[in-house]
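A single protein chain has been removed from this complex, and every other one stays in its place.
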Amino acid sequence: MSDATVDPRFRRKPPKRPLRLSWADERVRGIVWQVVVVAIIGGIIYWLWSNTVHNLEVRRIATGFGFLWREAGLPIAEHVIPYEPTDTYFRALTVGVLNTLKVAVVGIVLATILGTVVGIARLSKNFLVSKIAGFYVEVIRDLPLLLQLLFWYTVMQGLPGPRQAFHPAEGLYFSNRGFRFPALEWEGAHTAALAACVVGTVLTWLYARVARAKQMADGQPRKIWPAAIALILGLPIFVWLALGAPWTIDWPALRGFNFRGGMAVSPEYAALLIGLVTYTAGFIAEVVRAGILSVNQGQWEAAQALGLRHGSVLRLIVLPQALRVIIPPMTSNYLNLTKNSSLAVAIGYQDIVSIANTTLNQTGQAIEGIAIIMLVYLTISLSISLFMNWYNAKIALVER
Amino acid sequence: MSDITANTPIHGSSAPRDAPMATTGPIAWLRANLFSGWLSTAVTLLLGYLIVRAVVGIVDWAFINAIWSVPLSPTGVAQTQVCRDLQGAGACWAVVTEKHRFMLFGTYPYEQHWRPAIVCLLFIGLYIVSAMRRFWNWTLVPIWIVTLTAIGILMWGGVLGLPYVPQERWGGLPITLILATFGLAFAFPLSILVALGRRSSLPAIKVLCVVYVELIRGVPLISLLFMASVMFPLFLPEGMNIDKLLRAQIAIILFAGAYLAEVVRGGLQALPKGQYEAADAMGLSYWQKTGLIILPQALRLVIPPLVNTFIGFFKDTSLVLIIGIFDLLTAGKTAIVEPAWQGFGVEVYVFVGLIYLCFCFAMSKYSQGLEAELNRHRRR
Partner (left out) sequence: MTQVSRPSFLRLLGAALVASVAALPAMAQQAPTLDAIRARGTLVCGVNTGLAGFAQPDSQGVWRGFDVDYCRAVAVALFNDASKVRYVPTTAQNRFTALQSGEVDMLSRNTTWTLSRDTSLGFDFPAISFFDGQGFMVKASLGVRTARELDGATICVQPGTTTEQNLTDWARANRVNFTPVVIERLEELVGAFVGGRCDAFTTDVSGLAATRAAQARPADYTILPDVISKEPLGPLVRHGDQRMTDLVRWVHFGLIASEELGITAANVRQMAANDTRPEVQRMLGRNGDLGQMLGVDNAWLVNVIAAIGNYGEIFERNLTPIGIQRGPNALWTTPGGLQYAPPFR
């Protein structure tokens, strides 16, 4: 699109015609139209706004975000950051946002994996596998998500109580109070090991790039996996050993009413996550299938002619091409999953909607409460959109 | 052929060989599709076992051990003890037998239930007519207007000797159908305007449309419904009220409008540029060009995604549960509030789920068929 490629004859701007004040002039019509539409919309907004201000005054409803710094007094079961009912509404809402992100991020990862598996299964040569995958996709997509969430929550409640918890292995408990796993007691050495793991991953990636460049130059394939193991696994283990190898496991145990210790996944979170993942995976499966089908049959045949196995064809030839078709609809599915996580309010997972809802109920400030919900989701949606657009641009076909 | 004899073993003649494997017929089909390798065979056997187990379990629960009706006590309270004694071994369909009319029609006057029943049939008829390609032209507009008016008359009454029924008493399946269909009927024209506006060369209009679409698509439907439920009344002048159902309907229209606008925009973008240029060359005005050349082609292109979006709205209307409107799902949940029937949620969910499934499955099969038909030229 640079100027150099444009025919010089077109570079001259068309002569500017003087604006005639007549309805027949297209530009005048355009300006009039815009003024009219903006005036109408502005008028409606002003009217609604003045009504609202009047109503708030008459009904003596407080306005402003001052309530954010008042004591919330609402109990929250799951929190990523420390929280007490004596904390402020602001902190309570922050906990809600983090809870939303917790379910959205994990949900997106799991839904992508499950959806891809199901999408590929639908194209399987095995009749039963492809039919079951097709049945799953059809049924899951035809039932309202809310109904599915209610169903999963009912299933969670059907699990045995904590004293009869299903106990498949030491430290693992499945009950209607949720799932309990043993957890590692976190110390400085673990943080250091984690940092080393990140560093190792980055180094591996750099090494892979160099190796690929060399392969391009001399045609010799180089093994990456020994270096990868050394860097990603070996380095953290070395750091951890060097720092004294702390290793304390926090085992969950039944004390009083409930399990204490270890790591816990609440039934509300589990139900919401299962519901969102299975539902979204149904849609992602269709996206993946359409993406794979969009790759020209000739690509398959050419790859098979080169002697590649089925899996390799899929991994090396088909999926990279399908990805270009897959990414844009995938983005909207990720956005949908995030927005659908707001249904948590129906099954008692305390996400941002649930907490903002309670807040607006306690303070009576509906406008502020809903504004907060919308702002949070807009921010999350825009972030996901921006990231996926960047990724999409990165993998887009570079045309000559 | 002569060198074959040279390779022939010395002793005896060659063993009789089996006939080549059949490549047609049921056995061959089984071999190709179920047992093509050891992995495939293992997967087939495992899945087959699981399917048989699941089917047997479901049949046991839903049919063999199920209870279909329970007696009423003299005071009119259902005797559900028989059902409770099953302890989950079988379904208690009695709750559906007893409550199906409430779930389907909500608090609509009992003796007038034939009206919402006809309304549901009218809706189904409307969907079927809209699905026929023969009607894909402007005749669809009067058909929709007439049917929706008839539906309004039936539901409200107050004319033709039908008693008036206020909106608060509407409920169940008609609410679900009304919210989805009226949502589509009003959102569709809105979405066309917005999609055209988004592609408009007038900056102010373009910005307005972009802001509207991105704003609505960025937030969950729940937040819009909350807005309709608790914020709309603050927007209106004192003393002026809009019914709760109408408020939810407005929220759904605004929501659907944004999503449909993107679908329509996709259709507009898919049209070759030549169509626009040819229309301009003919000297057509903007509205002539849009109405006569662009939209008829663009809308035809987007019918399959349109149906998919509609399925989405159909399911999404269930969210009005959260603001207390008696749609199908809410009515189902309210049916089990009565102490006698508490605890039979699964049966009710299955019943409600089957209704959603029927509608959505039919629509999605239709949209898939349509897509295949429209894409036939691309198949090789």
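A and B are the chain letters, set down in written order, and residue numbers restart from 1 in every chain.
Note that in this section a contact is a pair of C-beta atoms (placed from the backbone, for glycine too) under 8 Å apart; a residue touches a chain by one contact, two chains touch by 3 or more.
Just so it is clear, the structure is predicted and the values come from calculations on it, not from any experiment.
Q: Out of A:Pro236, A:Pro267 or A:Gly291, which touches the unshown chain?
A: Considering all chains, including the one not shown, the answer is A:Pro267.
Q: Which residue among B:Leu193, B:Leu271 or B:Leu284 touches the omitted chain?
A: Going through B:Leu193, B:Leu271 or B:Leu284 one by one, B:Leu193 is the residue touching the chain not shown.
Q: Out of A:Thr100, A:Asn357 or A:Ser381, point to the residue that touches the absent chain in the complete complex.
A: Per the contact definition at the top, the residue touching the missing chain is A:Asn357.
Q: Would you indicate which residue among A:Gln157, A:Thr191, A:Asn296 or A:Asn389 is in contact with the undisplayed chain?
A: Checking each option in A:Gln157, A:Thr191, A:Asn296 or A:Asn389, the one touching the absent chain turns out to be A:Gln157.
Q: Considering the whole complex, which of B:Ile205, B:Ile293, B:Ile323 or B:Val352 touches the chain not shown?
A: B:Ile323
Q: Taking the entire complex into account, which one of B:Gly183, B:Gly218 or B:Gly345 touches the absent chain?
A: For the chain that is not drawn, the touching residue is B:Gly345.
Q: What does the interface between chain A and the hidden chain look like in terms of residue numbers?
A: Counting over the whole complex, chain A touches the hidden chain at residues 36, 40, 43-44, 47, 55, 59-60, 62, 73-77, 85-86, 150, 153-154, 156-158, 160-161, 176-177, 255-258, 260, 267-268, 345-348, 350, 354, 357-358, 360-362, 364, 366.
Q: Please identify, in ascending order, the residues of chain B that touch the omitted chain?
A: Where chain B meets the chain not shown: residues 77, 81, 84, 98-99, 101-102, 105-110, 166, 168-169, 171, 189-190, 192-193, 196, 226, 229-230, 233-234, 236-241, 243-244, 287, 290-291, 295, 322-326, 330, 333-340, 342-343, 345.
By definition in this document, only the chains that are shown with their structure count from here on.
Q: Can you give the whole-Å distance between the Cα centres of chain A and chain B?
A: Averaging C-alpha atoms per chain gives centres 25 Å apart.
Q: Going by the contact rule at the top, pick out the chain A residues touching chain B in the complex.
A: 30, 33-34, 37-38, 41, 48, 51-52, 54-56, 58, 61, 125-129, 132, 138-139, 141-147, 150-151, 154, 297, 335, 339-340, 342-343, 345-346, 353, 357, 360, 366-367, 370, 373-374, 377-378, 381-382
Q: Which residues of chain B touch chain A in the complex?
A: Chain B residues touching chain A: 32-34, 36, 40, 43-44, 47-48, 51, 201-205, 208, 215, 217-223, 226-227, 230-231, 233-238, 311, 315-316, 318-319, 321-322, 329, 345-346, 349, 352-353, 356-357, 360-361, 364, 380.
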